[in-house]
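What you see is the complex with one protein chain gone and the rest in place.
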Amino acid sequence: MSFTHGQEGRGGMLRCVLTALAAMGLAAASLTDAGQDAAAQEGHPIVIANILDRSGGLNIYSLKQIQGVAMAVDEINKSGGLLGRPVEIRFYDSQSDNTLNAQYATNALLRDKADAIHGGITSSSREVMRPIVQRFGSLLFYNALYEGGVCDRRHVSTGMVPAQQLEALIPYVINEKGARKSYILAADYNYGHITAKWMKNIVEANGGEVVNIEFFPLDVTNFAPVLARIQEAAPDVVYSALVGGAHMGFYRQFESTVGKDNMLLASSTYGVGREQTELSPEEGRGIIIATSFVDGLDTPAAKSFVENFKAFSGEDDYVGEYGEYGYRGVMLWADAVRKAGDASPDAVIMALKSGEISFDGPGGLYSIDGKTNHTTMDIHIAVGNDKGSFDLLQSFSQQPPLDTQLVCDLHANPDDTTQYEPEVQ
Amino acid sequence: MAILTTVGLMAVPSFYDFAVQYDISKIFVLALLALSMSFLWGYVGILSLGQTAMFGLGGYVYAIVAMNSVDTATAALIGIVCPTLFSAVLGYFLIWGRIGDIYFSVITLAVTLILEKAIRATSGDRFVIGKVRLNGQNGIPGVPSLEIPWEAKATLFIDGVYYLTAAVLILVYVGLRLTLTTGFGQVLVGLRENRRRVELLGYDSRHYCLGAFVLAGAVAGLAGVLFAVWGNFVGPSLFDLDRAAQIVIWVIVGGRMTLAGPILGTALVVTLTTWLGTQGVGQVTLALGAMLTLFVLLFKKGLLPTLSELLSAVARWAASRRAAR
Amino acid sequence: MFEVVAIYAYQILFSISIFILISLGLAVIFGMMKVINLAHGEFIMLGALFCAQLAGAGVPLFLSIPLAGLIVGLVGIVGERLVIRYLYGRVLDTLLATWGMSLLIVGAVTTFFGPQTASTPQDLGNISLGTFSISVYSLLMILLAFALLAALYLVWRMTRAGLIVRTTMQNAAMAQALGIDTDRVFMLTFGFGAALAGLTGAILVPLFGASPTMGAFYIAKAFVTVIAGGPLPLTGTLAASSLFGMIDGAVAYLTTSVLGEISVLFVAILLLRFLPKGVTRGLKGRV
Partner (left out) sequence: MSAPILETRQLSKTFGGVKAIDRIDFSLAPGELRCLIGPNGAGKSTFFKMLTGQHRPDGGQVLLNGQDITAAAAHEIGRLGIGIKNQIPDVFDGLSVAENLTLAARFILPKAAAARKVAEVLARVQLEPMAGRLVGELAHGQRQWVEIAMVVAREPILVLLDEPSAGMSVEETARTAELIREINREATVVAVEHNMQFIRSIASRVTVFHRGRILVEENVDKALSDRRVRDVYLGRSAA
């Protein structure tokens, strides 16, 4: 058989490729290796990694947070740094791709020798990074609204969890607005499913009734079918735990079909992605939300934060909850480093365990619960106004992350790494 | 030389840290996926946009079996067998109907999108296989790495995964090259050159197309298993449109008519994407898009063939100079 | 009873009209010109974005919609001149190049306009059908979809320009010999297809909004529709849109939207398996 053609010629190609690959590896390594080993010495900066989606479909939640993190670090450095050392951010754009979260978390810990990672927007990006943080003995600050239940001493949640938010929102809707008959719409992934369970549970506990629960994949834009079903069921209130850019269509289609004058609309997620800035006044007005921070909070801390943020970022638009989360996450971490007297992950984890880590921030006092590494905070009920922002209706002081506290005790089980799904019937 | 290169590659872990090994392992795994497509496209002339279906299936099956506390070697094996069988069934359905080329591409794409949507819709707690929640959109985290057979309870660490993926890539590459020299492989090459002539010579091209499709499915499934081992995670994005399109890019950038080209293409594009993400240059997609567009305009056949043409042109020029003297 | 039938009919027609709208531009660029345009979704997105921007700047909505289509048409022409025109006949290269263009557009839009969903309100209100009410705008959208398709059919069949385009796409060399400036025809046809996609985005924006990454939601559906339509791009698009819209509308209304989408893709596979040349194969006709 004489199929020799090409093989002699191309035989070298594998060699070429492999050599090129190896060379690329060498180049990458030599570029980044220099001078990293001495990082822990006095006077050298404390490195934190920030892994968020600057590009890709999820960047709607990330862009303000990237600046929130940068602003917090900037403030810390301007006031003399931490433990006499400056803080340095290594930013990684995970491009809304979970596999990049894994890769960058590994790079941050092994190559940058970062003392903590701030980042992750979706639960899946967090779950990809958690085992890596575990493996290399580091610490992850997850600054986002999520479904709750992660019990892991190497993970700190600084955002809201469902019980916190819904224990304020739903009783308000039922008691103040008298809306008992409820219809629940949620995004079709873990957050939506767990939030919908809590919604149902709390609605029923407060004497309300749930007529239907529906889930929507994140790329659904056409809500005509569900709007017809909603009208058929004729509830008093529709609760939305819809997420992302595509789902914003719901708020428009709801207004043009049903109208908030005829039916109440309340949400656990609306406003988080700064949705109200892109809806018309009619479409945004009247949506009831529960949040730990909105720009319109009438406190000096909130006002100066919004002012500073706009000055720092050079952007004059609405800041919103996720921008503030980034800021709050870094400040809480900094408090833990100060109290530990050491930036290394294990020292910071010991400090977190004390339950004394807190930060008096733009949305009120945030304090980390030592048993769960989740954050207790003020929750504000607000309603969309026609200026692309929110009006405050009522504030609930210091709501604990009850759902996670029910299932997690890091004092008793320090090696736990489970994400519990709260037992809701 | 080839042995030297292999030895050189195998020596990388002794000189470079885990982060470098981790990045390169990912390239190795994705290069396998690119190989699975370029083998089909470059040699049989069928463009399957659905190799991600086999890739994702491999990853998911491995994750589910391994997390149901079967030993990981068995899980890996099942993770390869399932996508292979799936591609056999799918291939039979499509190839025996002698479906048109572009329809083949679209149907395979639709298959991977259906799998993606189906997996995304498994968020509720009803969707459990054995002990494993499918978790829909969120994917399955904490997928175990491969156990080391000769050490109880130990799993492959980053360097182990590096060795494994490097070895598998080299083996698959050599295996495919050898396949092409067999009688079966010769017919595949013939199909790429001139399908009608192959038929007129009496070969039933469907047997060979199906054979190649199943082989490519097995390679994609293997890549999926290794990807789960590498990232300890599987999610619906394994199946999605972005990844399906990216494979085409890797293969075209490297040049589809070779087997080595796609490996280089994968290495280049993946390295570039990863690197851009750390540069804080704003939108990675902007830079990537500009690069790809330019690439098509400047390199018609892909990087490797263009470079080798350039080299041989230079060689010819040098030879003619020498002859002139 | 009447209500229920009417709401069914509305769901299905609405769904069909979405399929028609998102496939129209592709029916021209891919169906006629054989350019695998992966930037189709981004053309739709640009139309939506420009329409929202124009309306936001005070231009009346119903003027913003055609203007946005026109601007996207110009964008398409620029893309054709800079990139696509070198690639006619190299089908797979068009795939790669337009994928590059699609990434480039997404990146550029995110850089200059931000990642947010943009939109513009419409104030047509709703009409009530017993317990149900239907947004007037969505009824208008259904009308527009069918009107656009009919207009396109007439242009292609009845006008000289349509004839010139069809001649050029079938045999460029012959058309050139007849004195047609084929280079110009390719450029304008591509621009026309892009303008149709932009128009679609502009029509959809008051209901669906515009975000930089929205193109990905539409691209696969549009390709499946045009390819399932077969060799007659317009008749085929109508036939495939009707079929898929009917399935999607009915299944999504009765069960969930995921099942609606999955059943569309599944039917598309069966269709292509058993009618591998698309639904209009064997039909007599020109477009």
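Letters A, B and C name the chains as they come in the text, with residue numbers starting at 1 for each one.
Criterion: contacts are C-beta pairs under 8 Å (C-beta built on N, C-alpha and C of every residue); 3 or more make two chains touch, one makes a residue touch a chain.
Predicted model, so just to flag it, every value in this text is computed and none were measured.
Enquirer: Of the residues listed, B:Asp71, B:Asp101, B:Asp125 or B:Glu193, which one is in contact with the missing chain?
Expert: If we include the chain that is not displayed, B:Glu193 is the one touching it.
Enquirer: Tell me which residue among B:Ser205, B:Gln246, B:Gln283 or B:Ser308 touches the hidden chain in the full complex.
Expert: B:Ser205
Enquirer: Over the whole complex, note the residues of subunit B touching the chain we left out.
Expert: Spelled out for subunit B, the touching residues are 183, 186-187, 189-190, 192-194, 196-205.
Here, only the chains that are shown with their structure count from here on.
Enquirer: Which of line, ring, star, complete or other matches the graph of chains that touch?
Expert: Topology of the interface graph: complete, with all chain pairs in contact.
Enquirer: Report the chain whose mean Cα position is at the greatest distance from that of subunit C.
Expert: Farthest by centroid: A.
Enquirer: Using the average of all C-alpha atoms in each chain as its centre, how far is it in Å between subunit A and subunit C?
Expert: Whole-Å distance between the two chain centres: 35.
Enquirer: Subunit B to subunit C: how many Å between their CA centres?
Expert: 32
Enquirer: Could you say which residues in subunit C touch two or more other chains, in rising order?
Expert: Where subunit C meets two or more other chains at a single residue, that happens at 107, 110, 216, 256, 258, 261.
Enquirer: Pull out every residue in subunit A that's touching 2 or more other chains.
Expert: Expected reply: 55-56, 188, 215, 217.
Enquirer: Under the definition above, what is the set of subunit A residues touching subunit C in their complex?
Expert: Residues 55-57, 59-60, 63, 188, 214-217, 219-222, 224-226, 228-229, 231-232, 234, 245-246, 248-249, 252-253, 256-259, 274-275, 277-280, 282-283.
Enquirer: Which of the residues in subunit B come into contact with subunit A in the complex?
Expert: 1-2, 5-6, 8-9, 12, 15-20, 22-24, 26-27, 117, 120-121, 123-125, 135-139, 141-142, 158, 173, 177, 180-181, 185-186, 189, 227, 231-233, 235, 237, 242, 258, 260-261, 263-264, 267, 271, 273-278, 280, 282-285, 304, 308
Enquirer: Which positions of subunit A touch subunit B when the two form their complex?
Expert: Where subunit A meets subunit B, its residues are 1, 3, 7, 10-22, 24-26, 28-29, 32-33, 54-56, 90-95, 97-100, 102-104, 106-107, 110-111, 122-124, 127-128, 130-132, 187-190, 192-193, 215, 217-218, 421.
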